[in-house]
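The complex is shown incomplete by one protein chain, all other protein chains being positioned as in the whole.
First chain written, first letter: the chains are A and B, and each begins at residue 1.
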Amino acid sequence: MTLNRTWRTTALAAAAITAFCGAALAQSGQTVKIAFIDPLSGPFANIGQNQLKSWQFSAEQFNKKNAAGVKFEFVAFDNKASPQESLNNLKAAIDQGIRYVVQGNGSGAAAAISDAVTKHNERNPGKEVVYINYAAVDPDLTNSKCSFWHFRIDADTSMKMEALTSYMKDQPTVKNVYLINQNYSHGMQVSRYFKETMARKKPEVKIVGDDLHPLGQVKDFAPFVAKMKAAGADSIVTGNWGQDLTLLIKAAKDAGLNADFYTYYAVTGGVPTAMAAGVGGKVRVVAVGHNSIPGTVIKWQDEFKKKFNDDWYTLQTYNSIQMLSEGMARAKSVDPVKVATAMSGMKFMGFAGEVQMRKADHQLQQPLFITEWSKANAKNPYSVENTGFNFQEVKAIPAYVSSTPTSCQMKRPGA
Amino acid sequence: MDLSFFLISLLNGLSAGLLLFMLASGLTLIFSMMGVLNFAHASFYMVGAYVAYTITQVVGFWWGLLLAPPLVGLLGAAFERFALRRVHKFGHVPELLITFGLSYIILELVGLIWGRQALNFLPPEALRGPLFTIVELPGSLGFEWGTPPDICKTVAGAVCTQFPAFRAFGMAVAVLMLVAVWLLLTRTRIGLIIQAALTHPDAVESLGHNVPRVFMLVFGGGSALAGLAGVIGGALRVTEPSMALAVGAVVFAVIVIGGMGSLKGAFVASVGLGVIESFAVGSDRSIADGLMAVGMAVTPETLGYAVWSVKVSQIAAILPYLLLVLILIFRPKGLFGTREG
Partner (left out) sequence: MVAQNDSRPTYRFKPYNVGRWVIWGLYALVMLIAPLIWTSSLSLTMLTQVGIAIIGCLAFNMLLGQGGMLSFGHAVYSGLGSYLAIHTLNLVSEGRLGLPVSLVPLVGGLGGMAFAVLLGFVTTKKAGTPFAMITLGVGELVWAMSLMFPGFFGGEGGVSGNRVTGAPVLGITFGPQVQLYYLIALYTFICTALMFAFTRTPLGRMLNAVRDNPERVEFVGYNTQYVRYFAFIASGFFMGIAGGLAALNFEIVTAEVVNAVRSGAFLLFTFLGGAVFFFGPIIGAVLMVLALVLLSELTQAWLLYLGLVFTFMVMFAPGGISSLIMMNLRVASFGKLRPIWGSYVALLGTGATVLAGAGAMIEMVYHLQLNEALGPELKFMGATLNAKGFDSWFGAAFVLVVGIGLFEIVRRHFVRQWGQVQEEIEKEIKKREALI
């Protein structure tokens, strides 16, 4: 599938699609266009570009064979990490007749798109759009701001924390935990969920510190590390990403803090490269997958590396397209309303086993993994960011453990 | 607060402040010379880090440290000669704007040439690892050169904090740089000409000196200082395209707090801010604590609780901007301000 960004040809194809959808023929053999709305320029360009390549690569693989017999094609839109710009992209996509949208970089943009899609579908029956959120983890999107048209493939912050704490409560080395997070809703949520779930599971664990620092502003984490040392922390829980995580881990190593890190986002964004220089204690991650899951993951990540010399870390692309094709096969149509109805509550095979798109809030219930940053070996040969290290499974958490309740009052079409 | 925590906070603050000063000094020099606030100064800092990284990959860190600042200085001088000079006659606002435009261009070009991923820019082998370790055992405070001794692991309640050698190296470079610049400005002929051109450019020009060339030298020199700061900062912290944005705004706050155009003010302000930030992180007090100490009841239901309960450690990184606003209310000239904007 080629990256197609000129207006004229997409408009022609869009006209073709609308004609198809309107005629409601059997879905096999059709091309389904999906809009990819994420940053492709600016500070997040490399993440967005990697994710676009991941989607296109996954689509290529699925186009060889999928349950619905359709062809998937991704049309890229650059939202420059701006929620308002995402809305412009959404309008452009709708103008081109695209009925499926994927986005994941940033819960702000996710909230904007989810809201806009819901309003558009309400105000324009017959032109509905389905939104698949593959990486924005704000729990509100499947709770207070839930929508029938929004499907979340990644596990949200609360689910990841359930999985993480269920692992941590069994670790004898976890006695004094220090929380450090970025001072915005994501970081505040990580801190809050940790305190809540740990109090429930193992109240003896002491929380020796709970810091929030401004997002992207701290250039020197040494003072925070000194505080952690003074408090006697042996484990550090953080939802930090990007520079904030890299600098924190580096500062911890420099000051000789040998505490273990429990993170959400050590897997991407230059953090592995920085960790290759050495880390103080162990670095663990809670994620939907890792580098040694047998089957699709090992096969695809090697192929991806060979083709692009980059890591395939957005494993959610597999689950998303699998879900779409299953849904279209069951609905026997590519019409978004029928497909969304089919996908709601659907069970299907993800890359790590069976998963279910929960009907109540459209949050994918899936197994999670606690992985640890370790040197590559014979059983786990993959090399992340060409460092010679990778993330190896320490514990697999089944779906029912990490499942969290929802307060979603979903309004369904026709209800 | 125990003594070792105090010592470490002080050292961390000093090292962060001195790095900030390296950046601020170049900016102050350029400003006091030409009245133009170089918005692209942080971009030169970034270019210094990237150039040093490339040189390090080829011939080693020490050559990077030696060659990167002059290269960045050349870049700055070229910019002054071909772009800034042309805009000089339009006034101060266009001068500021052209440096603003330059910062965008440098950001994109750096991303183009070196990619947008973070680069693995490490200090040289000799400077990795700790310079000394502060060993705090229950009841005693010790000091050991090099890596932590074994008692750190065996004695319970021992808190050993390492101070990285490269940080100390960065502090040394900053102090050396300060001394060198001061000597250059006060003891050499060119320094005297620069000082004179600072306040009386017309008189200096009528005496036969090439004042535009002096301008170019100063701009290049200031950019070289930024490049030097970049070499240290890039290896100490992280080298990636967003590093310019991260330090850019703070440097301007430092300049205004210290007083525009005053090198002494820049020194005091940057070291002061570094130390304050370091200690602020260690404090978990908030306005609510202060209010409760004087007897007022503050609960989560109180109006504005979200604001009163903000801890000092949470705002440590944005203290420079708060101090900026406060300085402007109570002492608009800055701490040691000489030249008005």
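Operating definition for what follows: contacts are C-beta pairs under 8 Å (C-beta built on N, C-alpha and C of every residue); 3 or more make two chains touch, one makes a residue touch a chain.
Remember, it's a predicted structure, so these values are computed and weren't measured experimentally.
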### Message
With the missing chain put back, one of A:A112, A:I153 or A:L315 would touch it. Which one?
### Response
A:A112
### Hidden partner chain, touching residue among A:S41, A:N258 or A:S374
A:S41
### Task
Based on the whole complex, identify which of B:L102, B:V204 or B:A288 touches the chain you can't see.
B:L102
## Note on the structure
Where subunit B meets the left-out chain, the residues are 31, 35, 37, 83, 86-87, 90, 92-94, 96-98, 100-105, 107-109, 111-112, 115, 245, 249, 252-253, 255-256, 260, 306-307, 310, 314-315, 317-318, 320-322, 324-325, 328-329, 332, 340-341
### Message
Could you pull out which residues of subunit A are in touch with the chain that's been left out?
### Response
2-3, 5-6, 40-42, 45, 49, 53, 77-78, 80-85, 87-88, 91-92, 94-95, 106-108, 110-112, 115-116, 119, 123, 138, 140-141, 145, 183-186, 188, 212, 214-215, 217, 307-308, 310
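Assume only the chains that are shown with their structure count from here on.
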### Query
Where on subunit A does subunit B make contact in their complex?
43, 45-46, 183, 211-214, 216-220, 222-224, 226-227, 229-230, 232, 243, 246-247, 250, 254-256, 269-270, 273-274, 276-277, 385
#### Entry: Residue numbers on subunit B that touch subunit A, as the complex places them
2, 4-5, 8-9, 12-13, 15-16, 111, 115-120, 122, 130, 133, 148, 159-164, 167, 237-238, 240-243, 245-247, 277-279, 281-282, 311, 313-318
